[in-house]
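A protein chain is absent from this complex, but the other protein chains hold their places.
Showing chain A:
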Amino acid sequence: MIAEILQSAGRRASHKPEPGFSDWLESWHIDIWLLILLLTVATVGMFIQYSASGHSIDGVISQAQRIALGMVVMAAIAQAPPAMYRTVAPWLYGFTLLLLIATLVLGDAAKGAQRWLDLGVIRFQPSELMKLAMPTTVAAFLHTRRLPPRFGTIVLTLAIIGVPAALIAKQPDLGTALLIVAAGGFALFLGGLRWRWIVGALALIGAAAPVLWTHLQDYQRQRILTLLDPESDPLGAGYHITQSMIAIGSGGVFGKGWLHGTQAKLEFLPEAHTDFIFAVYSEEMGFIGVMVLLVLYLAIVGRCLYIAARAQDTFQRLLAGSLGMTFFIYVFINIGMVIGLLPVVGVPLPLVSYGGTSAVSLLACFGMLMSVHTHRKLLAN
């Protein structure tokens, strides 16, 4: 049924738009709906940032600067037509892969993991670049193939996904690796990967789970065990998740009110302004506030899928769909970990967590989405 709605959206003939601000924006390749939703979430994020960082305006300003930078990058990227990404994609992919290898060799160890590459001028995580390169490359690759993909195509696609994912997982940064895999995987899935392959792959992963378990890092294994019983080690590995659940649960339906949360302000909640900011939000805004935020995120994802449905070729469709779904996975993994549904992996809450390069790379992705939407040629249906 949902598929039918999307289909009808895709078939709908584009009517002549009324002139106005949104048209003006569209002429600059900016999608007004995405822009409004992104700005809304980012603003909510800055308010909650202020509360989570102990009423520090400096943190909010620096977050705002990052969002602004991200918006500029987004607008810049949106100016390029999608065909250009298709051309650049393999080169960007190759370049990023080299950077990832360089990071592993020369990387700067922050918090016990080699993620950062210090280029003298700026320090950044090449894995963030891969968040752009991966969906673009897989979409571009599948664009050239007959779909649904056949065995050879699948193997090649898995290789494109697997190599950088393995490099990132080795840093070790399981969260980003998962997002990279999700980006490539969703492109493959939306490209029409046959169900028998999907079911087979899931069965294979299930069978391989015990082997994977032994290959996980100690801290990763501990996180999974902690998830099953956070109270077993309330001062150690379970502390984050226990304090986070206390924050969320104590918020109740209506929340304690902005700036009135105690868990973050009194420093019981670790990583309150970064990965665990959702707990601060839930404590202060309550269940109702959480629903509002979820609706905002879902609206973004919906807009992405709408853009994908209306895209004009396979590359653009796969790219937009993959980016939208990756964004959703971003949200799901972060909230899932903060509420104790998923193991703790370092995934920030998009546009809300205080984060270095992640906000910029995320907005760059939205720049591509906007490009896809605003570079459509008027075609007769």
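Note that a residue touches a chain if its C-beta (ideal position, glycine included) is under 8 Å from a C-beta of that chain, and two chains touch if they have at least 3 such contacts; residues count from 1.
As a convention for this text, contacts and distances are computed from a predicted model.
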| item | value |
| --- | --- |
| Name of the absent chain as recorded in UniProt (options "Peptidoglycan D,D-transpeptidase MrdA", "Glucose/mannose transport system permease protein", "2Fe-2S ferredoxin" or "Cytochrome c-type biogenesis protein") | "Peptidoglycan D,D-transpeptidase MrdA" |
| Options A:Tyr50, A:Phe124, A:Phe186 or A:Phe276, residue touching the unrepresented chain | A:Phe186 |
| Residues in chain A touching the chain absent from view | 1-4, 6-7, 10, 86-87, 90-91, 140-141, 143-148, 186, 189-192, 243, 245-253, 262-263, 265-268, 282-283, 286-287, 290-291, 294, 298, 301-302, 305, 308-309, 313-314, 317-318, 321, 325, 328, 332, 335-336, 339-341 |
